[in-house]
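Heads up, one of the protein chains got dropped from this complex, but the rest are sitting where they should.
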Amino acid sequence: MGAHHHGPAQGISRWLFTTNHKDIGTMYLWFSFAMFLLGGFFAMVIRAELFQPGMQLVEPGFFNQMTTLHGLVMVFGAIMPSFVGLANWLIPMMIGAPDMALPRMNNWSFWILPPAFLMLASTLFMEGGAPAFGWTFYAPLSTTYAAPSVTFFIFAIHILGVSSIMGSINIIATVMNMRAPGMTYMKMPLFVWTWLITAFLLVAVMPVLAGAVTMMLMDIHFGTSFFSAAGGGDPVLFQHIFWFFGHPEVYIIILPAFGVVSQIIPAFSRKPLFGYASMVYATASIAFLSFIVWAHHMYTVGMPIAGELFFMYATMLIAVPTGVKVFNWISTMWRGALSFETPMLFCIGFLILFTLGGFTGLMLSIAPADFQYHDTYFVVAHFHYVMVAGAVFSMTAAIYYWLPKWCGRMYSEAMGKTHFWISFIGFNITFFPQHFVGLAGMPRRIPDYALQFADFNMMSSIGAFIYGASQLLFLYNVIATIVAGKPVSDEKVWDGAEGLEWTVPTPAPYHTFEEPPAVPKPAGTI
Amino acid sequence: MGKVFSGAILTFLAPLAAAQNQVNMSPGVTEIGADIFELHMLIMWICVVIGVAVFAVMFYSIYAHRKSKGHQASQFHESTKVEVAWTVVPFLILIAMAVPATSTLLEVYDNDEAELDILITGYQWKWKYEYLEESGEPVAFFSNLATSQEEIYNTDKKGDNYLLEVDEPLVIPTNTKVRFLITANDVIHSWWVPEIAVKRDAIPGFINEAWTRVPEEGIYRGQCTELCGSYHGFMPVVVHAVPRGEFDSWMAAKRGAAVAQTQLAMQTLSVDDLMDQGKAVYDSACLACHGAQGQGGIGNAIAGSAVVMGDLSSHMAVVAKGVSGTAMQAFGGQLNDVEMAAVLTYQRNAFGNNTGDVVQPGDVTGMKNG
Partner (left out) sequence: MSSLRLSRVPAIDTALKLVAVAVAMFAFVFVVMVPLYNVLCDALGINGKTASQAYTAVPAAVDEGREIAVQFVAINNDGMPWSFTPDTRMMRVNPGAANGVVFHAMNPTDADMVAQAIPSISPSRAAAYFHKTECFCFDQQMLDGRSGAEMPLQFIVDQDLPTDIHTITLSYTLFDVTGTVTDGLASR
């Protein structure tokens, strides 16, 4: 095969049929941003109804549809595809490979997503409405007592699972087989490591989710009783199967975010990542532990005490490797030469707020205390701290950091910093008070609440509108950058950036590393 | 005298329980609630100390190691000693946390040797309480949200206990180990009262155990804490803890009322009585879905309904057995013959239906038994 250089195809066919990892990465990122705005819109409906006590805007049943779709769209439509998009763009370039191992499968992994989400969104217009049983869809609310749209929900979940599994197979095959000569595993950028481990988690647990929804389908349509006591089954079985997927899922969400932060902090500290090997081992430990803690989501379900204690101890243990990572990031900054461009601001925001979320996670792991936290807003606060201030901030940092390399134009730093500060402040106004109302006794997933929770809920809603508005600023900045940003042509857009992706021209050519590069000398860093 | 005194205490205590803008968990009134609160505070303070220390280092670095101030970057990037240290020390801190956590959990699971057993069943969207006694007329009743639709939909001012008040609270004696057996009728619910620190999921087909010993008289309010459908947020829990003597009198009155209802079912009731009681049943069991004017909503309209105005036994069958595949539940197990007769009478005559039909409890018993 000779080196034939042609640019991308023209028109819509380019996007429909592309097998190019950069194109597919771009599509994932735009799709995930659209889903982020959709999921955010559902959140605005939720916070608007919760602005004051009383029912003002929506009926309770519709409110439950909003909370359900908000969770599903954000987890499966926004966060997961966004990091897959990042993986697509960056993994081949970071390891010196020309593309992903299975480029055509890569195209399918993306293109089944829009129809799946279209189908999920269309359930809003079906008889009985969209799924209203929470993104965790416990049986029998999601089986015997579900609206007819549940069947489409199950179909959508299957499709999403297939997309993730195919994407993960692709990532594993690419990383294991296509690293440039000289790039041993322990020389890979940490982002590649975290995605490699995440890909194994996905391959392990997405089939479990598929199993859970298939069992639901059987119970609903084919007379089985997996989750129904009447036929000898057990609703709690659903929870075990779901959370066996669900817990590794949240690490699937956060590990790539850890990888991003491990790339950006060294760049803006002008110092190598501290403790590279430890970071790899810590990530692997977190991944391993994530399989044996699932029932900490089920402390109030009536588990025998031995099980309850086991899951408590195992969950508490996750704090150790997570703490190791936080200490390593801070040690990277220590005695560096720090500058605070927008990507670094979002990473520092991540460090502070994700760690706060980690602390509330530790509090939640304590089973007897969890009897008072479970299914309250304290849990909602916890997971928004780790998923929004954790994963979303990390993704935002990644966009600011790599966008100039991708499109050859620099974003407006003033607008970027504004976006950061409004996001940071808006986020905290939204979610910090939720710790208070949760501890004070406000349950989750309720459209109306007792009067003593009113003030903090109003505050939380105001914060949500602020945070939501700042994402529109971000959208504007991204589009303005791509269309008319100041051109950048240095390969190293950022003076502290290290890694193979920073050795190709800016903007990155359509095809890169068609010949494998020589892997740079410095051992074990970046 | 005791009643007046305890009534005064309850009036004084109740508003305090719902403190505005509370920022922390309440230690509650039970020993185990206090233990859980202490554990919560211990873990929180440990996290605060660690957080302050870690962020102090980070903020210092942000200040002192800025490139703009000319700081030159060092290039150190690993230290096995340090990695071991910050792995081992957190691990030891976790062990220190696990010890009190384990002993508190053992307390939570100590359900044995209770003095009183109560079966709690979660329904969509109310609780049923049954006192399990070895003999005697069983005492069982439903506990529905008492907050009016007008308050919820903002036409009336909201009361102090908005969304946390019920028509029939659970009454338990103070200083008595009470065991709760918790299950559900339909989907998974969860029974939670923060002030007594009891939360347990209600799983259909299975029973879960929980226990409490409340030393202090008071009214304790909680909510359902597992998404169970549209009105998940509208099925509160209210527990009245009263002295033993008061509890015994209350139980006796309840048993008497159950017997009285059975006797009432054999009588002929006046139209006014039936309509009054029927409206009460309608408001608590039907209104949320069928509307205050019978106009419908989640449920079909009652006003002008062919089912309601048609054949009586078909009408009763719908109410008693529900409609499979819809949100209309089976109320047969939830309404006694008097209540059923009353609500059927009410529906058939209110909202302009005016059929003139009067349904007696005896008619209901007759339709049930053939």
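In order of appearance the chains are A and B, and numbering begins at 1 in each one.
Basically, contacts are C-beta pairs under 8 Å (C-beta built on N, C-alpha and C of every residue); 3 or more make two chains touch, one makes a residue touch a chain.
No experiment lies behind these values; they were computed from the predicted model shown.
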Contact partner of the left-out chain, one of A:19, A:56, A:144 or A:214: A:144
Given B:51, B:159, B:243 or B:332, the one touching the chain that is not displayed: B:332
Absent-chain contact - pick from B:66, B:255 or B:321: B:321
Full-complex contact with the absent chain, from B:91, B:141, B:206 or B:250: B:206
Which residue of A:16, A:176 or A:230 touches the chain not shown here: A:230
Missing-partner contacts on chain A, residue numbers: 144, 177-178, 180-181, 219-224, 229-232, 234, 302, 304, 515-516
Absent chain, residues of chain B that touch it: 111-114, 117, 119, 121, 132-135, 181, 183, 185-186, 204-209, 320-322, 324-325, 329-330, 332-333, 368-370
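Quick note on the criterion: only the chains that are shown with their structure count from here on.
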Interchain centroid distance [CA atoms averaged], chain A/chain B, Å: 34
Parts of chain A lying in touch with chain B, wherever the complex brings them together: 53-56, 59-61, 64, 132-134, 138, 140-141, 144-145, 228-230, 234-236, 269-278, 300-302, 305, 308-309, 312-313, 316-317, 319-321, 323-324, 326-327, 330-340, 348, 351-352, 355-356, 359, 362-363, 366-369, 371-372, 374-376, 435-436, 439-441, 443-452, 455-456, 524-525
Complex interface listing, chain B residues touching chain A: 18-26, 35-36, 39-40, 43-44, 47, 50-51, 54-55, 57-58, 61-62, 65-68, 71-79, 82-83, 86-87, 90-91, 94, 97-98, 101-102, 104-109, 124, 151-154, 158, 160-164, 186-188, 190, 192, 194, 197-201, 203-206, 208-209, 221-234, 297-298
